[in-house]
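Encoded as structure tokens, here's the structure I'll be asking about.
With one protein chain withheld, the remaining protein chains of the complex are depicted in position.
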Amino acid sequence: MSVIVQGESFDPGAALTDFSNRIQGAGAMVSFTGFVRDVPAGLLALEIEHYAAMTKRALDDIEQQAISRWHLSGSLIIHRFGSLKPDDIIMMVATAAEHRKAAFEAAEFMMDYLKSRAPFWKKESTRQGDEWVVAKTADEEALKRW
Amino acid sequence: MSVIVQGESFDPGAALTDFSNRIQGAGAMVSFTGFVRDVPAGLLALEIEHYAAMTKRALDDIEQQAISRWHLSGSLIIHRFGSLKPDDIIMMVATAAEHRKAAFEAAEFMMDYLKSRAPFWKKESTRQGDEWVVAKTADEEALKRW
Amino acid sequence: MIDVLYFAWVREKVGLPKETVDTTATTVSELIAELVERDARYGAAFADQSALLVAVDQELTDFDAPINNAREVAFFPPMTGG
Partner (left out) sequence: MIDVLYFAWVREKVGLPKETVDTTATTVSELIAELVERDARYGAAFADQSALLVAVDQELTDFDAPINNAREVAFFPPMTGG
């Protein structure tokens, strides 16, 4: 049960090792890791802005919903902010539950909510200029599953 | 793109670090790890038997289906055999794709197929005796999703 | 006195990330109306309210929400985390 918001990069494997050592009794563990993808124009930087005072609260809320709905025995959210480059790690979630269905669903739920309800905004910088990433209607639609 | 069948234990975090270093360009990485759960009678050992000549072939086939259907940029299956104890790691799959939906679906697909189409059999040993784990109809039903 | 925060392109249009506003507004909508009267920069930022979200004291809410007892109101576009 931990939520971490940080500027620094991290190794998803090292984070998963730590997490797996804390979830005795679970039958299933799922992790999701998001990376910066390049864009056709050539990405110079991806700037991630966030609303610090609200971020932790929003992520704690998303995590608590997942824990109580899927009876998770463990959960983890790590999200970065600041200036990132292509292939840099952006964020990670991990879940632990008795069975695989719960672990998968809880991880997808956390990702769907994190995309549209956690106060992060991305700006892409290319040689053609800077542009704020526009929220996808598909991401808002994804919430209806839950 | 690798399939490993082994008796030895392994660290899912270390495997994820290796995997993440091989998937440049992916936006999304998902992993699933399965652990031995204890049973009410107290599990002394979980014996995993497999059909060695068929296992690699079956897992390669499952992986290839996932790669072509979800255009994965990376995939991994590790499955153990032999005598395991509660909380021991049993297996892991990992997927890398452009977007999260593909990475999640491909990992769930591989898990569903691996449960019912890869030639592994589990036997639980407790003080009350040994018992072969019976395949769940829910696991066979899960294949209909695909 | 209430803290008003702006993020992403709303911040860029308003020209600052945060300010303290002396207001008699009782709802988010009234606060927006006051700001828009103050300066054209706000007019640009709030031109299309359907493109905006608002949080009062760090909770997402809507434009009718009361702000009488609020300490902090934040305006921003739909989130793009993850």
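Going in written order, the chains are labelled A, B and C, and every chain counts its residues from 1.
In the analysis below, a contact is a pair of C-beta atoms (placed from the backbone, for glycine too) under 8 Å apart; a residue touches a chain by one contact, two chains touch by 3 or more.
Please read all numbers here as calculations on a predicted model, not as lab measurements.
Counted over the whole complex, the shown chains touched by the missing one are B.
From the set B:R22, B:R57 or B:H71, the residue in touch with the chain omitted from the display is B:R57, counting the whole complex. Take subunit B: the residues that touch the chain left off the picture are 34, 48-51, 53-54, 57-58, 79, 90-91, 111, 114-123, 132-135, 140.
The rule we apply is simple: only the chains that are shown with their structure count from here on.
Mean C-alpha positions place subunit A and subunit C at a centre distance of 26 Å. For this pair, subunit A with subunit B, the centres built from the Cα atoms lie 23 Å apart.
Taking the mean of the C-alpha atoms as each chain's centre, subunit B and subunit C sit 49 Å apart. Shown for subunit C are the residues that touch two or more other chains, namely 82. Among all residues of subunit A, those that touch two or more other chains are 34, 111.
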